[in-house]
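Of the protein chains in this complex, one is absent; all others appear in place.
Right after this comes chain A.
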Amino acid sequence: MSRTARLRLFLAAAAVLAAALITAATELPGFGGHHHPYGERAVAAGLARQTANIISSVNFDQRAFDTLGEESILFGSVLGAAILLRLARDEGKRRAAAEPVLPTTRLFGATLLPVTLLVGGYLVAHGQLSPGGGFQGGVALATALHLAYVAADYRVLKRIRPLAALDVADALAAGTYAALGLIGLAQGAGYLANTLPLGTFNQMSSSGLVAVINAAVGVEVASGVVVLLAHFLDQAVEIVHNGENR
């Protein structure tokens, strides 16, 4: 197919799909109405389990099985990236070079790194109480480490990044989630049932299994994202085709 033929074909078909989608959208319930069948049920169910952050209740309790699948996708992606970005037979590694850095940039990074770590930790720890949680906090934690790369260079990042430990932590946390579900199964309440003590509403020790799963996801996401980015950064910074200058 020539370029223009392909474009015409695509645009014609896409126009049909777009028209259909717009027609369908006009039949959706109006915006901002009072009828929220799922929302009402989810809020009631979350409050009954002493979970202040209803999103976390949906993610880690009511639809925890979906989240188990999503978290496995991240785990699988990290493993897949490890395989696809491994050192090929015709590739070698070179040492990352030290980069010149402005003192102000260095100061910025050195100040922000611990603050970002703290924010990430807070987001994970309070996932059952306030907006945030394992996924969001985990990404913030992983971002914090990479401030070292942005504000200094790759060698600094490598020094503060315990890659081998994070690799294991990623797999362990992924397995922990699947294993936590077995508690409910062993107690006869069903897989991933929230059978832990529910605690007091709006306290750190509330929501039972939600807080535990939330923490496991925080560890998995933080370490998974660091490992994932490490594979890509290695490709970009360190790995060279044999024959290129080292």
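Basically, contacts are C-beta pairs under 8 Å (C-beta built on N, C-alpha and C of every residue); 3 or more make two chains touch, one makes a residue touch a chain; residues count from 1.
Everything that follows uses one rule, which is that contacts and distances are computed from a predicted model.
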{"item": "Protein name (UniProt record) of the chain left out of view, among \"Acyl carrier protein\", \"NADH dehydrogenase\", \"DNA-binding transcriptional regulator, AcrR family\" or \"Arabinogalactan ABC transporter permease\"", "value": "\"NADH dehydrogenase\""}
{"item": "Residues from chain A at the interface with the omitted partner, ascending", "value": "1, 6, 9-10, 12-14, 16-17, 20-21, 23-25, 27-29, 35-38, 41-42, 45, 58, 61-66, 68-70, 72-73, 75-77, 79-86, 88-90, 164, 167-168, 170-172, 174-176, 178-179, 181-182, 184-185, 188-194"}
